[in-house]
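To start, I am sharing the structure in question, which I have written as structure tokens.
Every protein chain except one is present and positioned as in the full complex.
Moving on, here comes chain A:
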């Protein structure tokens, strides 16, 4: 067992080494080849900060052609990636200390390490697209237009939470932003996602649904059922597997006969992407969206990593070594990658980035303080939203004179 763990750590570190060395080289040499120098841009009338970056780790494609490794982006976009990911990181760390000081109870699943997936996805999506995911949803809620105050309040069960304090960490939803949760049961969100895509096709909405799940959920039967019906009816759904290599305490090689999750759709085309690289994620989602709108379902596997344990109740070190965690943090951290990129492209200086970081920190602290002051929900909220006020669904007392349950 220990031997296999060591083997696992070694192979992950080897992968990190490849990635970091190639990214180190590619962030200097190929980039300088492919970046259009600033003066030339301005002369040629390009957008002042548009540029192209080469993504180091190649895409692995299954029954489709991989897109190009040159990603179009802009200085502004890269800066926003940095700021957003940093904010998300601070938010998750704040949630960690809230949990330890018992402001957050129950289960709290943190997303730090995986921010690139969420932020990269949003760069290729728009208002018409829908996202549904499982319980590691705080950052995705933020990415879809939620506010820090909503997230912190919901985590602490207060009135200002996005679900009025009644959902908690695992049940965050944002209807306006097109975020459909926030689901507690592993894998149960995959048929729901197929349903969202069904509605998009039925109502002729020009959008896709991203149904996210993890490597643990990839072994659920309902996922394969959902893939079958999505492929049968060409539903515009992208099945996104966030492969962080551990299903709670069980490593992927111990739970899946075939850990090539992007191939498990069989007749559904798929692609494996380095999930710690924002730009690779952006490119992959852009490509997958085009495919999904034309041909039906697509599977994306993002190779990512979580620094925390499965949840706050899990130390995260009994099934993996601390070396592995710190190794990934040093070699593949998504925020550090963007930082290096920004510095090497001279889009921002060290002090600029420090300012952004400070801004993010203060936003998070402010929201946290406000959330702590938010009141607990009213007692009447216990009974509200059980039923929608439809055709007279009220629960009266026996005499129908005394209303025991009031519906809004």
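A few notes on this one:
By our rule, a residue touches a chain if its C-beta (ideal position, glycine included) is under 8 Å from a C-beta of that chain, and two chains touch if they have at least 3 such contacts; residues count from 1.
Criterion: contacts and distances are computed from a predicted model.
This figure omits one chain of the complex; the name its UniProt record holds, of "Hemoglobin subunit rho", "Cell cycle checkpoint control protein", "DNA repair protein RAD51 homolog 4" or "pyruvate dehydrogenase (acetyl-transferring)", is "pyruvate dehydrogenase (acetyl-transferring)". Checked against the full complex, the one of A:181, A:214 or A:334 touching the unshown chain is A:181. For the options A:52, A:80 or A:222, the residue in contact with the chain missing from this view is A:222.
Although one chain is not displayed, its contacts with chain A can still be listed: residues 127-128, 130, 132, 161-168, 171, 173-176, 178, 180-185, 188, 190-196, 198-203, 205, 207, 221-222, 225-226, 228-229, 232-233, 384-400, 408.
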